[in-house]
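What follows is a short report on a single structure.
A single protein chain has been omitted; all remaining protein chains appear in their positions.
Up next, chain A:
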Amino acid sequence: MDALPVMIGFIPFALVLGAQASQKGLSIVEVPLMTGLNFAGGSEFAAIGLWTSPPHLALILAITFLVNSRHLLMGATLAPLLRHLPKRKAFAALFFMCDESWAMGLSHARKRAEAGHMIPFSLPYYLSLSAGLYLTWVVFTALGAGLGPMIGDIESLGFDMAFPAVFLVLLRGMWKGFRQARPWLVSLVVAALTYLLVPGGWYVAAGALSGIVAAYLWVEENPLEEKPAQEKEMQEKQVKEK
């Protein structure tokens, strides 16, 4: 059920990507082949933007890596949660890891941990979510490729705003106060500036890395930050018990 709004958000992007790909000369078989094997919208948009006939292989692979470099971090944050799974299952789960499935799987796990579940990560939840997103993506990119020339201006209807809307709601779910969100602000500023000044997909990697460096430096600055908070909580509990 959680997947429904995100699937709706996928549809306009999938249609636009399929339509753009068909304009670049990809066939109605090649488009779902690409989206089905990659399942990574950001890099697919970037690749189609750079597509020539024949395609410039090295350039497209470099951009694909750059745009998807965030997966390295996302996989790293999932690793502790997937520890209970055998490698085979974890590998399969990771194939379907996109921004949305990852963020929703993570926030679902967080909620379950708060509710006291021993194994916070739910593979059935994650897989059913992923299956819905995957099918939507592949079917509607193929549809976009087929309908390509017939589709009018999707952007003028505002459908592309679904994309930041989904991400903003996901960010709200991760919000733990302004102090913890300071690295996000660094990421936003650096990514925006990189986007304006540097062509290509560099802004994602630059923004994400600068925010992480900022987070690291802020922990360095005050490494005992967590401890007093815990102690305070303990004291409050003791007071309450009395």
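The rule we apply is simple: a contact is a pair of C-beta atoms (placed from the backbone, for glycine too) under 8 Å apart; a residue touches a chain by one contact, two chains touch by 3 or more; residues count from 1.
Heads up, the rule we're going with is that contacts and distances are computed from a predicted model.
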Per UniProt, the name of the complex member that is left out, chosen from "Cytochrome c oxidase subunit 1", "4Fe-4S ferredoxin iron-sulfur binding domain-containing protein HmcB", "AzlD family protein" or "Thiosulfate oxidation carrier complex protein SoxZ": "AzlD family protein"
Chain A residues touching the omitted chain (full complex): 2, 4-6, 8-9, 26-30, 33-34, 37-40, 42-43, 47, 54-55, 57, 60-61, 64-65, 68-80, 82-83, 90-91, 94-95, 97, 99, 102-103, 106, 155-172, 174, 180-181, 183-184, 186-188, 190-192, 195-196, 203-208, 210-212, 215-216, 219-220, 223, 226
